[in-house]
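Heads up, one of the protein chains got dropped from this complex, but the rest are sitting where they should.
Right, chain A next:
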């Protein structure tokens, strides 16, 4: 089987999420990669180094400077004439593009796969991860998104792919990029961090969240996450949200502070290696999944913990 993997990048470097998709694709067969960008030769060269990379298609065009689904989906469809599977990371970019490709190919997408069980058989979470379905596709071609935490990351070196320039249909004239407000942080990125400290509704407001959660995260060199309630209340931006409809994480250590443990939150973090929960309610559902629980008032416990580390 020949697979085409979507390379997630910012025209400067390959994003980590790509690497899990490469691993998933390599279980299906040959791995070719697509770099759609503008001024992205460096990205293509780096992609060619990824272990297992066969060919890297570089579509360099101003129309692909931002991965607008309207513009890139037809490009993917064009390349799919010679591939059997399109594989994208289940990032917001992958989730935006892959279904558009699938519909153009008249294929039912398999979202968020956890494992490859056979040529056309995969497992995927449904109902916020409360059930795992094994599904088998009957379509001629496959369109798949890959859950990043479920596959090892392919090595970023050791590959010897060749870069081939391709040109796509370009600007579809339906949409344009206006602006982005991207969070800048010195802290590790949420989906690749080894330790995450997450805060919930109990943190009161944005200032309190900063004063209580950030120092602990900094002590542990951890990323910062949040529950939906904390994001909705404006304590932190939307990209901090962990859960069914936010980011899926599986760090070595996940520390949930003032988070009750709703199923939608658990869906995003229950594959963490060690879960530590701090909550004043000893019956909070988070304790049912926590390896280590501390019942107490976070406003005294967390500063004390930060001090003693």
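As a working rule, contacts are C-beta pairs under 8 Å (C-beta built on N, C-alpha and C of every residue); 3 or more make two chains touch, one makes a residue touch a chain; residues count from 1.
The criterion applied here is as follows: contacts and distances are computed from a predicted model.
Student: One chain of this complex is not shown here; going by its UniProt record, which of these names is it: "Nitrite reductase small subunit NirD", "Electron transfer flavoprotein subunit beta", "Potassium-transporting ATPase potassium-binding subunit" or "ABC transporter permease"?
Tutor: "Electron transfer flavoprotein subunit beta"
Student: Of A:96, A:156 or A:208, which residue touches the hidden chain?
Tutor: If we include the chain that is not displayed, A:96 is the one touching it.
Student: If the missing chain were put back, which residues of chain A would it touch?
Tutor: Against the missing chain, chain A presents residues 66, 68-70, 73, 91-93, 95-104, 106-112, 121, 125-139, 173-183, 191, 195, 219-220, 228, 231-232, 237-239, 241, 244-245, 247, 252-253, 263-264, 270, 274-276, 282, 287-296, 301, 304-305, 308-309.
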